[in-house]
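For this view, one protein chain was removed and the others were kept in their places.
Right after this comes chain A.
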Amino acid sequence: MARILDDGGDTDVLTGGGSTDTRDYGESSVETRSGGQGGCWFSCCDPRSSLHRFIVLLFMCFLGFGSYFCYDNPGALQDNFMKDMDITTAQFTYLYSFYSWPNVVLCFVGGFLLDSVFGIRLGTVIFCIFLVIGQIVFALGGIFDMFWLMLLGRFIFGIGGESLAVAQNAYAVSWFKGKELNMVFGLQLSFARVGSTVNFNLMEPLYKWMNTSYKGHTCTGIVLMIAGATCILSLFCAAALAIFDFRAEKILKKQTLGSGEKIRLSDVRYFPVSFWLMCGSCVAYYVAIFPFIGLGKVFFIRKFDFTPEGANAVNSILYIVSAVASPLFGLLVDRTGRNVFYVFISILVTIGAHGILAFTFLNPYVGMCIMGLSYSMLASALWPMVALVIPEHQLGTAYGIMQAVQNFGLAVITSVAGEIVDTGGYLLLEVFFIAWLCLSLACTVLLWLHDSSHSAGLLNMSIDDRDRWEHDKMLAESLERDELYRVAIPTTSATTAIKSDFLTRNRYLSRIGAPLPSSYDPTIGRLLHRPMIR
């Protein structure tokens, strides 16, 4: 799963939603504690021991650190960037949109490359190399005062960044499936937040410190180069993980089949309207969050008289809040269901939060904390919904499309946002974001309506209702199957089956367009029993 999905704190999707079940690295074939207790090993070197797994986990967490740290480098240094590189806000936002562009495509091919071309170990290392090269090119662009080089750097960085998130999840599944997977996903997410938060709080002091000896664009470049150290750390982790994984495979005869999610674009035509409405809400929602964080620093400085450090702290509060709130909301949604309702409320609250930031002088911590909460809730409620309307074997494609659309939205809207700041100011920018949120709200309302009229309100059921519904559906299916067998046997034996007057009458009624009984099921050619037609 790519960054944005990760950013949502949607551990339940990745684990419970079934999307990751498709990424089974055959670990289940390695049973715990089954024979081969090589006594001479310390437990920390034994791939079967939990201690060893947790050492691996440490590397897994730091694997994504560089990517998350460097992703928001521009946001943390926005004012410095604009001054040193002499660029407009619109140009500044290209730094973000160039990150998103490669991922419009990579959402589909990233998983495929990892599974079928490179393999997880080599793939991870390659993606990390992309990160390192991207960040170095980015930094060189600063040192040589060449903005296009910076954009190129961000593009390369984007190629590595999103795909690395996929690789990170694959590793997690490979090592922890059937064990502490839920917790591991949670931990990786929290670590992503830590990366972003550290970035926001570290870059400004680092810049100030470097500024005593370097000035202007050189200073920006050098600071970015230093930030690149985190990417090298990630590369080191990738290499270490490759060795661990290789060793584990050798020792445990683990099969790394990598039967990753199959992406078949031809599946798209089977996707229901509700899926596209979810896509709509998702894109319209996230374009009101991420571009805002990228542009937030200068907004907080200008409007609320914050220092650059203070402004970055406000920006990072969103990540901190969501690091804490995501698991809790995940649990809440897991327990209570009613996803559409939660999505609806989150969007409404986010509109409120943007409203507070736009139309009041209330301390921006208030608005940002509320936004952090609603953003976490949205992610916990929205992403799992996809798994409810899309069959499991198409989930990979569905999530891929959702992310591609989202990256496309981000790439376009981020640059538009920059343009708006330059020509219409921050108030108009906020209004622009609120308008997107309203669109997202409209999609959600349509989804709600569509769902309650077409699929019996499955998406907004409580968990109990949903279980009952599943149960009934399974019951109906089995009854249907029985019926089919029963019907099939006589028809195969006698080619000219005499149709009952019931069937004939109904066929006639349906031809002339008269309403059939609502309980009539054409597939089995008879009325359903009451319990099956909820």
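What we mean here is this: a contact is a pair of C-beta atoms (placed from the backbone, for glycine too) under 8 Å apart; a residue touches a chain by one contact, two chains touch by 3 or more; residues count from 1.
Simple rule for what comes next: contacts and distances are computed from a predicted model.
Per the UniProt record, the chain missing from the shown structure is "Glycosylated lysosomal membrane protein B", taken from the list "DNA-directed RNA polymerases I and III subunit RPAC2", "Glycosylated lysosomal membrane protein B", "RAB small monomeric GTPase" or "Mediator of RNA polymerase II transcription subunit 27". Between the chain not shown and the residues A:105, A:366, A:427 or A:463, the one that touches is A:427. Here one chain is not drawn; of A:234, A:376 or A:460, the residue touching it is A:460. The residue from A:129, A:233 or A:446 that touches the chain not shown here is A:446.
Although one chain is not displayed, its contacts with chain A can still be listed: residues 82-83, 86-89, 211, 215-216, 298, 302-303, 341, 344, 348, 351, 358-361, 421-428, 431-432, 434-435, 437-439, 441-442, 445-446, 448-449, 452, 457, 460, 500, 502, 505-506, 509, 514-518, 527.
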